[in-house]
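Note that one protein chain is taken out, while the other chains of the complex remain in position.
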Amino acid sequence: MEMEKIGEKTAREWREQCGIVGVYNHPEAANLVYLGLFALQHRGQESAGIVSSEDGKMYTEKGMGKVADVFSRARLEQLPGRMAIGHVRYSTAGESSLAESQPIVVKYAHGIMGIAHNGNLVNAEQIRNRLVDDGSIFQSTTDSEVIVHLIARSKAEGFPRRIIDSLSKIEGAYSLLFMAEGHIIGFRDPRGFHPLALGKIGESHCLVSETCALDLMGATLVREIEPGEMVIISDAGVRSFKPFPPEKTSFCIFEYIYFARPDSTIHGLNVHMVRKEFGRHLARETGVDADLVIPVPDSGTSAALGYAEESGIPYDVGLIRNRYVGRTFIEPKQSIRHFGVKLKLNPVKELLKGKRVIVIDDSIVRATTSKKIVSLLRSAGAKEIHMRISSPPTCFSCYYGIDTPTRQELIASSHTVEQIGRFIEADSVAYLSVEGMKESVGHMKEKICCACFTGDYPLPVQEEQFVQLRLFEPI
Amino acid sequence: MEMEKIGEKTAREWREQCGIVGVYNHPEAANLVYLGLFALQHRGQESAGIVSSEDGKMYTEKGMGKVADVFSRARLEQLPGRMAIGHVRYSTAGESSLAESQPIVVKYAHGIMGIAHNGNLVNAEQIRNRLVDDGSIFQSTTDSEVIVHLIARSKAEGFPRRIIDSLSKIEGAYSLLFMAEGHIIGFRDPRGFHPLALGKIGESHCLVSETCALDLMGATLVREIEPGEMVIISDAGVRSFKPFPPEKTSFCIFEYIYFARPDSTIHGLNVHMVRKEFGRHLARETGVDADLVIPVPDSGTSAALGYAEESGIPYDVGLIRNRYVGRTFIEPKQSIRHFGVKLKLNPVKELLKGKRVIVIDDSIVRATTSKKIVSLLRSAGAKEIHMRISSPPTCFSCYYGIDTPTRQELIASSHTVEQIGRFIEADSVAYLSVEGMKESVGHMKEKICCACFTGDYPLPVQEEQFVQLRLFEPI
Amino acid sequence: MEMEKIGEKTAREWREQCGIVGVYNHPEAANLVYLGLFALQHRGQESAGIVSSEDGKMYTEKGMGKVADVFSRARLEQLPGRMAIGHVRYSTAGESSLAESQPIVVKYAHGIMGIAHNGNLVNAEQIRNRLVDDGSIFQSTTDSEVIVHLIARSKAEGFPRRIIDSLSKIEGAYSLLFMAEGHIIGFRDPRGFHPLALGKIGESHCLVSETCALDLMGATLVREIEPGEMVIISDAGVRSFKPFPPEKTSFCIFEYIYFARPDSTIHGLNVHMVRKEFGRHLARETGVDADLVIPVPDSGTSAALGYAEESGIPYDVGLIRNRYVGRTFIEPKQSIRHFGVKLKLNPVKELLKGKRVIVIDDSIVRATTSKKIVSLLRSAGAKEIHMRISSPPTCFSCYYGIDTPTRQELIASSHTVEQIGRFIEADSVAYLSVEGMKESVGHMKEKICCACFTGDYPLPVQEEQFVQLRLFEPI
Partner (left out) sequence: MEMEKIGEKTAREWREQCGIVGVYNHPEAANLVYLGLFALQHRGQESAGIVSSEDGKMYTEKGMGKVADVFSRARLEQLPGRMAIGHVRYSTAGESSLAESQPIVVKYAHGIMGIAHNGNLVNAEQIRNRLVDDGSIFQSTTDSEVIVHLIARSKAEGFPRRIIDSLSKIEGAYSLLFMAEGHIIGFRDPRGFHPLALGKIGESHCLVSETCALDLMGATLVREIEPGEMVIISDAGVRSFKPFPPEKTSFCIFEYIYFARPDSTIHGLNVHMVRKEFGRHLARETGVDADLVIPVPDSGTSAALGYAEESGIPYDVGLIRNRYVGRTFIEPKQSIRHFGVKLKLNPVKELLKGKRVIVIDDSIVRATTSKKIVSLLRSAGAKEIHMRISSPPTCFSCYYGIDTPTRQELIASSHTVEQIGRFIEADSVAYLSVEGMKESVGHMKEKICCACFTGDYPLPVQEEQFVQLRLFEPI
């Protein structure tokens, strides 16, 4: 049983999104950004950073790790000024260093600017290559730095125009915050892949990835930023622009399925309620006789509640989650069976023994985790195990990014549902239908990006040219 | 909004217990202890330590913080040998330093010994004073060091006899692990206040505070250690002794109510099932018409499920818990209202709006947290809020320890249930009855210590002489 | 006596130079660079860095502090490859961060390159402004980054040509190392302000700031690099070029006076021997009757030996230097008299009592330190104190740089020697003459830059345009 260090990702299957927060015109801008980032911690635990601005200077504090670990009181006190932006970054297997962390701050011909970015660009690589050919020197491998260089080279006048000029060259997913010259500027890409919301704290304004951040910051929601909208917050108030031609909205359905926090509201829909609706549709579509409905905590909880309500089968907590999985864990090398899953989940044997159990999870990637969960429940004495998934089979990769794994890793891209059931050794497996999923999101029905389920990409994909986004983390 | 550093205790109301693990005769003893401690992390997050033994030498690695943060692979590799013991310590406001952490290792006249202790002694102070008068020099303020000095001065022959000799002078609560001279010895006090279980991994044996640790270690439960039992694990196998006269068992009911993990089994009863039973009795005793039953997560979850089942009122998740509260958090000084609670809990407004809600918590201490939760729910739009507590009013302090707060801090010691309801501004408040609680624990009915509810102390209390245990942490 | 943190600069009066080392074609290139940097530690203690190259990739390890503190075995093992360059940086009051440390490594259109720079450019600011206007983004405030951006934008073909193209735009002092595309390239500016030498270790070649580094690296000196010379070390061997028109050599005389190590040889002259010669000339020019000649250690030692030899007055060690002045020292705020000097120097009272003492120092800047030394010696009982300086009065600032202090801070720019003597309260003060200094350096007599003594600048100075180099650190 040689021990090996494993990352936190063991405990996480889905690629996370970043979280961003900006505060304008508040005497404690940085402190508020800190609170907002803390509430958005679920969107990224790799690194956290805040940049504040006072008297034309910018102050940066960044570090690897979680918000509460990165920021001490002393560090927060190093961040003066009435405006600030912040960022939490998701954890990838690859380049994970402070150089990649955000916000990015650079000096350029027109002064100094800060930027925080959530999303992935489709044509970053080509633009980057062109800029490098022209002598630009990059400090990181992030998409976001491409935007910075475009702004530095823009000949447009004024910071807002330079941003528009630069983003006009960009294709992809972005919710962006910029800070410079007495403005904080928020920008959401025309397809609106990821969320962004505007809040108010007294006379001050703030921009946040999800509304749950507003609650902790003591702010109230003004409204969500629309796809394609640019808001300029300055002493002149909040001004709104739509510099680009409108596109069909393609909001990332995985924000509802997995990324966002249940207590957030996006496009007017509460995430917990949407997930319960997924569960209800799932129950209707895939009903089976059983004694218990249990979630794979925490991501399956809301859908399991909806499933239980709809089906009338009692909901219970059959898997206890260990809350103390830290940044790194030393795992036995010579693997104890199902170790990765056992580390975070332990069954309540006395509850499961002899029962027919419906287990609700939000999605299946490689199915190795699902297989371990089934085995865990079986060994705890469950008589029947029916796996129910509150989203459709993920057959296609997300192409709006730079990570490398391929469609081949997605079990649903090459296996039928029945084959998956045999692989994970469940008594049955069933997924929510695409139609059921769409029905669950009400007015958003036609405004979601379902490419990972349908292959129907809102932006043209040239597979030989772009590498795809690593939507799923390895177990 | 000046920011102040606050400890993790903000997120925790109840004093935690320590967790202990020992492994005998396994080539990777320290690695297994590490896994066991990880599973017992909920019993203490202040410090973690492991001591292993090889060829008569002992190797110690200890650190402040959580198991996964304290132990790197490099540190685990510094722990050779086929036997090891480990400890996780709870976090107190007072002396919180590495010097207080365990296991304790000392050299004395008969060699070297290690010790890990869960519990609090009643007469530690008097014995300590006597030892100091005789020239003993103490390194820490822990009760546990008293036992060590008694053993160092014992004239009895052989390590087991020295332990018995020393413990014969001790009164109080203890589950203890000792390591020396080729033995690991486990000892549970005659009243059996805290749990201790024996497991088996192949040919090796282990001792753990709770059975949930066995699951992660890949061990099977042999049996629980009985009150007053001493087990000596050596190459001669596992031998059992009861060196002291039997006492009435007084198992700490708060292990069932709050301390233990739901997936553990203690005295043959699964903790989650016991808590659901508390909830069912609570529903029968305190029923009220409502739309929703929600728990205060995570400690109220099991009881809320039981309450919902019994009452037929739907269970839902109305408060989302932030999982990322770290060791320290910088809090606004000029307090945002309800900040401490908002940090960890956020309501799902869309669910609660206009609803009559029953909220289940495991206990009320000062009631300040309960008051904040009621207010949080109210501001989220709940129409009625009925607080239901899955244990009786805690009117009396726990006297088996050295911390200082007094009965006056317990709101139930000086207020009627009705007054508490008015204080927390709930539409109603009700507690489980002592009788209902006892009924819920089946065969343990007469074997539990309920002193904090009834004032009926199993060990004589001399209030002017002993200071009481700080059962509750300040918010 | 409030205590304040003071930097190591207390112990140092003169601005230091950087040190650079490159090794080509050695299986342990990085280890050798490490040894070389260690030997050049006197040229800069602020930061240290090494970049190695293997298979077209570059590996960087940098840190604040001294070589032996920055590099652990583990860090050295992160530096594979048969070529490497390294850098130690001097400590300034201003921006002192890892971002400013070297070597710099950047990716650009033609791949990846590393650069290490000793010197200061005269027209860095103008070029920098022009580059920024064109959209370049700078990461540091160093001159050296200007060169990097010029190379990144150069349209010339091949790495050597791009270097020449870029340096043709640069004016100032530089000894440079470049690493890329299978070459290590050394370049010394046409006036040869700072030293650079070529060595050989078996079949491998190396480039170092001073020859003392060769000794520790186990290398032999091949020859010194000439002013204006570019050497390209590759698998084709060592090739030499002089791409720019020749200029009059202007070697920085302060390398002989203070910067270089006594055991180094520069332009064929051993530094210790040159300093002794300064001392001999000083004795001839400024003789005075006395009992003892003592140095201000360590920088006055060589000249004091020469002075004693020439004058026949016994040399002794009258001031003991504390070797343990670390990175930071906490100094009493409410200043104990002469504290800064007492920290590093303590007189041997028994030696000095009643004696007429000649004290030799290498230079006087503001004279505050000299004043304290005189007072220290006086209080130790010295009867007469004659301060003798082994260089001429420094009346002019060095203009090849970017730091800010002005001529007004140099006491010799506004005071006669007699006035200086009264200020420092010595019985007499005398300096070496410019002529005597020139005579001491033999064949280099007409090839040295004496601008700080004579105001005769080898490169045209436009005072309103360029800020001057901070030649002297504040005490």
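A few remarks follow.
Residue numbering begins at 1 within each chain, and the chains themselves are lettered A, B and C in the order written.
By our rule, contacts are C-beta pairs under 8 Å (C-beta built on N, C-alpha and C of every residue); 3 or more make two chains touch, one makes a residue touch a chain.
From a predicted model like this one, the values you see are computed outputs, not experimental measurements.
Considering the whole complex, the hidden chain is in touch with B, C.
Considering C:I20, C:I127, C:V146 or C:C212, the position touching the chain not shown turns out to be C:C212 (whole complex). Residue B:R153 is the one among B:R73, B:R153, B:K200 or B:K383 that touches the chain missing from this view.
Although one chain is not drawn, the whole complex shows that of C:E255, C:D316 or C:D361 it is C:D316 that touches it. Summary of contacts with the chain left out: across C:A109, C:V222, C:L343 or C:V434, the touching residue is C:L343. For the chain left out of this panel, the touching residue among C:V132, C:V222 or C:M273 is C:M273. In the full complex, chain C touches the omitted chain through residues 1, 3-5, 27-28, 31-32, 34-35, 38-39, 41-42, 45, 66-69, 71-73, 76-77, 212, 215-216, 218, 261-263, 265, 270, 272-273, 298, 301-302, 305, 309, 314-317, 320, 322-330, 332, 336, 342-343, 346-351. Mapped onto chain B, contacts with the missing chain fall at residues 106-109, 132-139, 148-149, 152-154.
To be clear about the criterion, only the chains that are shown with their structure count from here on.
Chains that count as touching both chain A and chain C, per the definition above, do not exist in this structure. The central chain here, found by comparing per-chain C-alpha centres with the mean of all protein C-alpha atoms, is A. Of all chain pairs, the one linked by the largest number of contacting C-beta pairs is A-B. At the far end from chain A, in terms of centres built from Cα atoms, lies C. Centre-to-centre separation of chain A and chain C, using mean CA positions: 51 Å. Our note on geometry: chain B versus chain C, Cα centroid distance of 62 Å, whole angstroms. Computed centre separation for the pair chain A/chain B is 35 angstrom, with centres defined by C-alpha atoms. In chain B, there is no position where the chain touches two or more neighbouring chains simultaneously.
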